[in-house]
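Apart from one protein chain that is not included, each protein chain of the complex appears where it belongs.
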Amino acid sequence: MLGYLARRLAASVLILLGVSVVTFGLTYIIPADPVAMIAGRNSTPAVREQIRHQLGLDRPLPERYANYLGRLVQGDLGRSYARKSDVGPLIASRLPPTLLLMLAAIVAELLIGLPAGIYAASRRGRLGDKIAMTLSFASVSTPHFVLGLTLLYLFAYLLSWLPLGGYGSFSHLILPALTLGLAGGGWYSRMMRSSMIEVLRNDYIRTARAKGMPEWRVILKHGLRNAFLPIIAMIGLDVGIFMSGVVVVENVFGWPGIGQLMWQAIQSLDIPIIMGVTTVAACFIVLGNLIADMIAPLIDPRIRLR
Amino acid sequence: MIDFWNRFRRDRLAVYSLGVIALFVSAAILASTFAPYDPSEQFFDGLTLEGSPLPPSGRFWFGTDTNGRDQFSRLLYGAQTSLLIGIVANGIAVFIGAGLGLVAGYVRGLVGAAIMRFTDLMMAFPPLLLAIALAAILKPGLNIVILVIALVNWVQIARVIYAETVALSEREYIEAARAMGAGTGRILLRHLLPHLVPTVIVYATLGIATTVLLEATLSFLGRGVQPPTPAWGMMIFESQSYFLNAPWLVFIPGAAILILALSFNLVGDGLRDALDPTQRGRS
Amino acid sequence: MNRLLISAAVLAMAIATPAAFAAAPKQGGAATITFNNDLTTLDPQVGYDWQNWSVIKSIFDGLMDYKPGTTELEPDLAESYTVSDDGLAYTFKLRDGVKFHNGRAMTSADVKYSFDRAVNPATQSPGGGYFGMIAGYDEVAGGKATSLSGIETPDDKTVVFKLSRPDATFLHLMAINFGYIVPKEEVEKAGADWGKKPVGTGAFKFVEWTPGQNIKLERNKDYFRPGVPYLDNVTFEFGQDPTVAVLRLKKGEVDIVGDGLPPAQFTEVMADPANKDLIAVGDQLHTGYVTMNVTQPPFDNLKVRQAVNMAINKDRIVRLINNRAVPATQALPPAMPGYNTANKGYAYDPEGAKKLLAEAGVGEISTELYAMNVDPNPRIAQSIQQDLAAVGINAEIRSLAQAEVISAGGAGKAPMIWSGGMAWIADFPDPANFYYGILGCSGAVEGGWNWSKYCNKELDARAGNADAMVKDDQLAERIEQWKAVFDDVLKDAPWAPVFNEQRFTYHSARLGGDPALFTDPIHIPVNYDYIFAKDAQ
Amino acid sequence: MTALLEVRDLSKDYPARDGKGVVRAVSNVSLALEAGQTLGVVGESGCGKSTLARLIMRLIEPRSGEILFKGQNLVSLSAPDLRRRRRDIQMVFQDPYASLDPRMNVAAIISEPLDIHGIGSRAERKAKVLELLDLVGLDRSAAAKYPHEFSGGQRQRIGIARAIALEPKLVVLDEPVSALDVSIQSQILNLLIDLKKRLGLTYIFISHDLSVVEHVSDDVAVMYLGQIVEYGKAAQVLHAPLHPYSQALVSAIPEIDTQKKKQRIVLTGDPPNPENIPPGCPFHPRCPHVMAICRQIPPELQVTQDRRAACHLYREGPGGH
Partner (left out) sequence: MTPGPLLSVEGLSVAFNTEQGRVRVVEDLSFQLAAGETLGLVGESGCGKSVTAQTIMRLLPSPPSHIEAGRIMFEGEDLAAAPASRMRKIRGDRIGMVFQEPMTSLNPTQRIGQQVAEVLRLHRGMNSSEAKGLAISVLKKAGIGNAERRFDQYPHELSGGLRQRVMIAMAIVCGPRLLIADEPTTALDVTIQAQIIELLKAVQKDLGLSILLITHDLGVVAEMCRNVVIMYAGRVVERGPTNETFQFPRHPYTAGLINSSPRNARKGERLPTIPGLVPPPGMRSRGCSFADRCPRVLEKCRSEFPPLAPLPGRLVACWNPAP
């Protein structure tokens, strides 16, 4: 277990190192001169040169990367060009809303996906199954921004049930979490359905029935846990999918998380923030997968960690 | 083939969806015939005196956009772009993903590990950044969109195909082929690939929606299709803030994306069933 | 980010006096202002975008200021000032009883510290270059010194500025944010966080900043102007899409849509009679223009540049932005001193444009038009694109992030740029501010903001002459000279001026104050110090 | 006469599941097989008999040892040479469902080895397929069908047709009838016997079913925990087993003929985990005759000239106890 953890962590560090190389390389190519952004329009070439030197932009590339990595290891994500503040605290302050949103979205997609999938599996081939699966396809097929705007239009504008975006209370959370979670819910309902159908074919389900168990208990007690296994791995991957999703959703709903920060940073090409968010996102994705791998053996004792 | 069609035909939803796709494709091909106006023409009277877009009317069936252009014509021409991106770009992504997943899943060892670590790396990486950087090297436009989507969308399918290939490689008939003296290439192409086709098709069709979304995001960031070329995602993004006051600007192209993606998904589902006569059979 | 992120911007000109308030101001109450984006910083030496511009103005003060709602200069932290005859020395007498929010009294040392800080490259101030006329600037800006030799503090209440050249805009510069006075001990204590926990002398005291969510200010009870401000609390909420913010304003949840009326709702809001008194309209001093890189074909040809000027249908573009602008005839906006009412510019004449292009003999033109990717700029760019296509110029649109357009412009890589979203809005109401950086030779260098790369040495010299006229009696003559400079710029057509925007501020019925305060030319979008809540108890 | 196949000290390890130590799947197996003979390999699941088959096929790499086919060591062959050599050694798998690619039709399955080795023209291969179908007793119409349209017995015929398509010298049969019903099993056994006579084949016949092995084999090797515990002529090994494990195995077969009551030796416990093979004789924890020496020293194999039994009971030759 510990050895496994150590190896997985080492692999994760390697991935993160790769991310840092790629991130650094890509941002280097982006044609937005930070000096121009900082120096302002009245600056003289001398001042611009000064700033260039301060930022270390006049050094050779490998040295810049080494410096970048050195600071990164110490948790220093650099300083934003546009926001004139350290990226680390900036991201840290934006992280809780995003994590809250992602957590709520995961809950939402599980709450939508699992029951729908179980229902469809239990009604396999019948009308209820077909309706559930077509709906799930529809939810998978809807782009986030279309869905977000539609929900906002219906529930916040026309019906006034929920606030028109913003942050603070549970009611603010519902629509963005739903927007983010609905597509995942569609995925999960499909996965849960096929997984459950697969599991319900198993001999031990027959054994459970032969014990005289009511069908709902057979499904929940013997089916769910086994059918849940493939989903666990997906939840780990969700973090990555959501990292892209929050950029869109946080903007539609005015949610003050790192997605919004990223969006604004992309618009202004604020490279330190882009790199910082990328790095933090990569950490979370890697962490998400790691946690998923750690949870799997709890659900299925056959999986050993090695 | 006839057999296959007969199986496919049983899924009525898939057949209707195929019809819808055919409709979209012909609309895209024949856009210049059907479109009442030039999609780029900005009518001076295409906006109200106060500069607001016009709602659907007899003259502009789907209303006008914020530049006073005919939205119906733009939707038809936009189908060209969106379908091209959805099919070509996504197709390339599927090709890359399936190829890498297949090789990594069967060959394993160093090559397989290298491919999968690279996949992990890509998973941990926001596509938008990649898009921006690519556009920095290349001129933005349709080619960028296709390239970016191809480079971004392959990751998930590679993982899925990898997992399936690993499972398939354990099957006895693979061992049997090796015992006969079959080389790696033959096993990959003749014995593994045919079994992966259903998965590939499902993911290829599911990728359409993501693809159109990515196109929209890229266009918005100036990395995608450049104005005035219409593309559905861009049409929505351009008028996103109008969704309360001119909902047709958002919801008509939104519905087009939804219907197209849904149709592709349903067809993919139908194809998967039709392609798998054994219905998984044994083992 | 530039202070002119949004296209709708500033500088109201027609100004009623503050005395003409419709209702008597009350003390107390609160106001909530929404913005889509979080503020970047509240460091006055660093903050340079339209959003933080006025928040900084409410927290800090400079030696000079403008009368509320106007462009009329008056002393602020300075009680009075004198100018030497040669215009090379300004002596400011500081006001008594001015305290920082931390309770310490402000002194002349703080003034010197603040200007040193603005110019020091370590501060990375985007406005440090404004103070180039102060003696010792080059040493500090070049990193050779940390203190401006041109600023002297004979006593706690006196500051003397020695200039290296006479400059008619100097007093304006004493009123811009970069010259605001900050307390050294607080700056040093906060370090890198200074921009997040500002301490000034201004009408409002900073309370807290929840990043991405809100900033809270409260009334500075010790403010040196008695009775001001009226509001007890001001809250800025972020992450609020303007479309949503308008709906919330209608529901009474917020008071001011900081980003302005979104185009999507403009018609609807304007058409509602209930909103008649809630929308302040300020005539504007802003110019939206297209730059053409004069150093490269085809725009090195004057006839081509003129043809572009004639090809653009400004009326349609104005309609595109809900008529919130007037077609522009020249580089300067109408309300700017130096605007030439006699100059009618280039009229819309596609046939004439075609003829000019034929004369130029450049054949089919394929070029690129850069534009910032925030609405309505891509739309305006497309409109321009269609107009150009009509006369035979094929312009491909490059719709990019602001920073990239600026980089491309600075590097001279962009043949044409639509300036919307990045356009020049004067930091102070003087024609000089519309010239050097964007039309003069000093801006036409690598990384400079003169994207046309237009450099006319003769005009530069004439501009310098005009700015050397610092005496009060030279004022009219100076303006005349500037007028001539801008008329001649127009003849060379490095730009195609398109329109001059107006500003519309939508506020809740709870808020009172002269409409001019809601479209204050200096405090963008609103002068928080003087508006009040009608429902205050 | 040299043996067609000779295996010397063949061993195979797998890393254990817990990451520590190894699973000794096959250890120090030696055997020899002359052309035209059938060697039966029996043992229970996990005894290493399938691993042995795969090692001989070189589907997996041995840790050590030699596999001499016609005197040529297969272990040291390069990949292309090995592929050519595979023409002479073919395999029939246990599961007739899993060993046929469900997406290929029967003609494609049977002609695949011919395709791989580039034998004959397209038409010749087609003719060969039909010939093979005749040979294994399938209708020629089967060529166009897919595996899932056949029953288990018919599929096994397809598998056999595929294995003999290249006219190999040696066929490794890995539990070829275990998945089949009794009546079908006898059909397939008959087919195998016929083919052997007709084509002069040599078989390695792997099975857990002693009566089947007895029926087809000349020699028999009994495996337990990766090792051969008894080796000799089929009749001797299965009718007068020496090793206590072989004895238990033979006695455990339920007899149909209820008259033939016999003394059953019921072994206690399960076969031990191959990840954790006991020291000394691997069988000692379950052996009814266990002695002190069994717990320490692994027994030698040789008993008589043609009989080997790895048991300390026979240090002095058969009947030593």
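Quick notes on this one:
First chain written, first letter: the chains are A, B, C and D, and each begins at residue 1.
Everything that follows uses one rule, which is that contacts are C-beta pairs under 8 Å (C-beta built on N, C-alpha and C of every residue); 3 or more make two chains touch, one makes a residue touch a chain.
Predicted, not measured: the structure shown is a model, and the values here were computed from it.
The chain not shown here is in contact, across the full complex, with A, D.
Among D:2, D:151 or D:304, only D:151 touches the chain left out of the display.
When the whole complex is considered, the residue among D:148, D:215 or D:289 that touches the unshown chain is D:215. Against the chain not displayed here, subunit A makes contact via residues 202-204, 206-214, 222, 225-226, 299-302. Residues of subunit D that touch the chain left out of view are 44-45, 151-154, 181-187, 189-190, 193-194, 208, 210-212, 214-216, 234-235, 248-249, 251-259, 264, 266-267, 270-271.
Going forward, only the chains that are shown with their structure count from here on.
Distance from the subunit A centre to the subunit D centre is 52 Å, each centre being the mean of its Cα atoms.
Subunit A and subunit B have Cα centroids lying 21 Å from one another. In terms of their C-alpha centroids, the spacing between subunit C and subunit D amounts to 88 Å.
Within subunit B, the positions touching two or more other chains are listed as 221, 243-244. Looking at subunit C, one finds that residues 241, 247, 373, 401, 404 touch two or more other chains.
Residues 1-2, 36-38, 40-41, 43, 46-48, 121-122, 124-130, 132, 138, 141-143, 192-193, 195-196, 210-213, 237-241, 244, 247-248, 373-374, 401-404, 406-408, 410-411, 436-438, 442-443, 445-449 of subunit C are the ones touching subunit A in the complex. The touching residues of subunit A, when paired with subunit B in their complex, are 11, 14-16, 18-19, 22-23, 26-27, 29-31, 130, 133-134, 137-138, 140-146, 149-150, 152-153, 157, 237, 240, 243-244, 247-248, 262, 266-267, 269, 274, 277-278, 281-282, 285-286, 289. On the subunit B side of its complex with subunit D, the touching residues are 171-173, 175-183, 186, 190-191, 194-195, 277-278, 281-283.
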